[in-house]
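Sharing a structure below in structure tokens format, with a few things to ask.
Note that this complex is displayed minus one protein chain, with the remaining chains in position.
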Amino acid sequence: MRIKTMDSEHPILELRDVHTYYGNIHALKGVSISIPAEGIACLIGANGAGKSTTLLTIFGVQQAAKGEIVFNGESIHHLRPEQVAARGVAQTPEGRQIFPRMTTLENLEMGAYLRNDKKGVAEDMEWVFSLFPVLKERRNQLGGTLSGGEQQMLSMARALMSRPKLLLLDEPSLGLAPKLVKRIFETIIKINKSGTTIFLVEQNARMALSISGIGYVMEIGRIVLSDKAAALLQSEQVKKAYLGE
Amino acid sequence: MARSDLKKFIVYSLFLGILILPMIGLPSTTFNAAKALGVWGVFVGILGLWLLGKTVRQSSSYQRSASGLTSVFRPISGRISSISNRYYIGIFLAAVVTYPLLTNNYMIDVGITCLIYIVLGLGLNIVVGLAGLLDLGYIAFYAVGAYSYSILNLNFGLSFWLCLPIGIVLGAICGCIIGYPTLRMRGDYLAIVTMGFGEIIRLALNNWDTLTKGPNGLLGMAKPAIMYPGFIDGGLTWITYPLKSLHALYYVIFIFGVLTVIGVHRLNNSRIGRAWVAIREDETAAELSGVPTTWLKLLAYAMGAAFASVVGAFFAAKLSYVNPNFFIFMESCIVLCIVVLGGVGSIPGIILGGIVIIAVPEVFREFESYRMLAFGLAMATMMVLRPEGLIPASRRKRELHQTNQKTHEDKNDG
Partner (left out) sequence: MDTQSFIIQQLINAIFLGSIFALIALGYTMVYGIIELINFAHGEMFTAGAFIGVIVLAVLQKSGFVEAHFVITLFIVFGMAMAYVAVLGVAIEHVAYKPLRNASRLAAILSALGMSIFLSNGMMLSQGVSDRAYPPLLGMEGFSIFDARITYGQVFIIILSFALMLALYSFVKRTKLGKAMRATAQNKPMARMCGIDIDRTIRVTFMIGPALGAAAGVMVGMHYGSVRFDMGFIYMIKAFAAAILGGIGSIPGAMLGGMIIGGVEVLWSAFLPSEWKDVTTFSVLILVLYLRPAGILGESVAETRV
């Protein structure tokens, strides 16, 4: 796998005072986030806080009305989603969003759509199968017939197929059995170790913070807390609101 | 002039050239190279004007002068809009009423046709504009009215006024029959099904020789007549006075038109009308709020059909001849054009639409054959540029031009 030679302190992704609207609803109210390269960052918060909107805005599916988004030193907030993807960002969106009438294999191929190196794609596919062996078993099955957990794995695997520099994960644990959740998070750590920066949005605050380097807490479209994840795990505020203590 | 706009202009012109050129076709057609060049030139000209307009509007000198002019005109336009609608309506009504006295028979006939289509447009508006049901087979109800009067009058001698309520009932029943299967359907499927029904009715009229004499049509229906009491040979009887003159017929359809406008206006502002709008906007939400969607949708179809039926009977009576070819799909499209171009849901818009679509080609006779061509293009263009129509219903304009969530497709298009 690629070894990143970037300075880990240098942020790979920065949001500067980003505002997003859904019609008249002010979903993101001046969000500023800085994600260091090669680390894992997480965004936690209640349902409807705007976490998914944040990821969609980064990708350009929802357009930022104000503010700046900078990826690898380049402004991306005015780009179309396919252009953002071309710059090395991939996402496992909320609800998995696989292509239901394409096979597992074809879904993965779509992940690698922008790549032209057949050999590299084949290698990555092997790697992805090693991370998620069940996908290899079901590689000729239609995506829509996979179970929830398998679809989640497929979605993640597909995102990896583009060898992204930054992987955005939207609620990877949603609707999954606890054992599976643990495995998914272990896999996330593995993926990160191979050089991909991870930005994780989660309702399961404990799991998210336990694997992250830094964490952000969002409430109703605003960042209310940001700190090292370990510190957040200890914070009284976070404990009460999100860790159920 | 922006580079990208210039590039667009050239690319579009080239594309148009590629598309128009082969249509020159064979030497025997009237569409020769000269005409093709002319058509191409017209389109390129329009594109050029658009490009020019865009450049001008973006230039700073224009923006300065525009703001200057606005400050001058605003108080004036404010004064104008404060003049009550009543004056406009009054003037318009006066014009319409005196119209037949000022022109020749031919133009009165045109006026009658206008009024017929206006009533059709208003009727279709109930279905499409208020209830949001895209009916592409609306002309079938017009046919039902026309043929029911024809058959009843020719076979049973029933008078026009007696046939009207019968026609209304028949039309309403047809509306319910056509509406019923479509209750659960989505927009495009609805359109196709209604189109299919429209065609089925036309084909049935065409093939059912014993009832309708098929493609020969029915001939010789009586004109509407007025009965008044009078003395003949010393006895009190009803005297029948057939309304044969175009003037009389004009006023009959005019009264229908006025009644229709009043009716539709009342419906617009009634509880039923608002319920229809609720269904149009979000059917699931309306159902959850307790709106009886099934019944209301059928009512919309039935009412629209009833209006069409009335003018259908009138049309048959006036012309004394009906033929299935009067009720082809294109006619449904024309009525739809009137509603869309004028402004869905807007009464003055539809009136204007009817006048434009019927009267304008009459005035510019040489361009008669270009009529549907222009209106097809206008319909597509309107949807892109000004979906609320020429005279928008006030509600609609607000809906359509609200700043929606900006996804990238909006911003980065082109």
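Order as written gives the chain letters A and B; numbering starts at 1 within each chain.
By our rule, a residue touches a chain if its C-beta (ideal position, glycine included) is under 8 Å from a C-beta of that chain, and two chains touch if they have at least 3 such contacts.
Values in this document were obtained by computation on a predicted structure and should not be read as measured data.
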>> Considering the complete complex, identify which of B:Gly48, B:Gly68, B:Gly90 or B:Gly196 is in touch with the unshown chain.
In response: B:Gly196
> So which of B:Ala146, B:Val340, B:Ile355 or B:Ala393 would be touching the chain we can't see?
Replying inline: B:Val340
>> Can you say which of A:Lys51, A:Arg80, A:Arg138 or A:Lys165 touches the chain missing from this structure?
In response: A:Arg80
>> In the whole complex, not just what's shown, which of A:Gln97, A:Ser130, A:Ser147 or A:Gln237 touches the removed chain?
In response: A:Gln97
> Hey, which chain B residues sit against the chain that's not shown?
Replying inline: 15-16, 18-19, 22-26, 29-31, 35-36, 128, 132, 134, 136, 181, 185-189, 191-193, 195-197, 199-200, 203-204, 206-207, 329-330, 333, 336-337, 340, 344, 369-370, 372-373, 375-384, 387, 404, 407, 409-410, 413
>> Contact with the hidden chain only, please: which chain A residues?
In response: 59, 61, 80-82, 84-86, 90-91, 93, 97-102, 106, 109-111, 113-114, 158, 162
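In this text, only the chains that are shown with their structure count from here on.
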> Where the centres are mean C-alpha positions, what is the separation of chain A from chain B, in Å?
Replying inline: 52
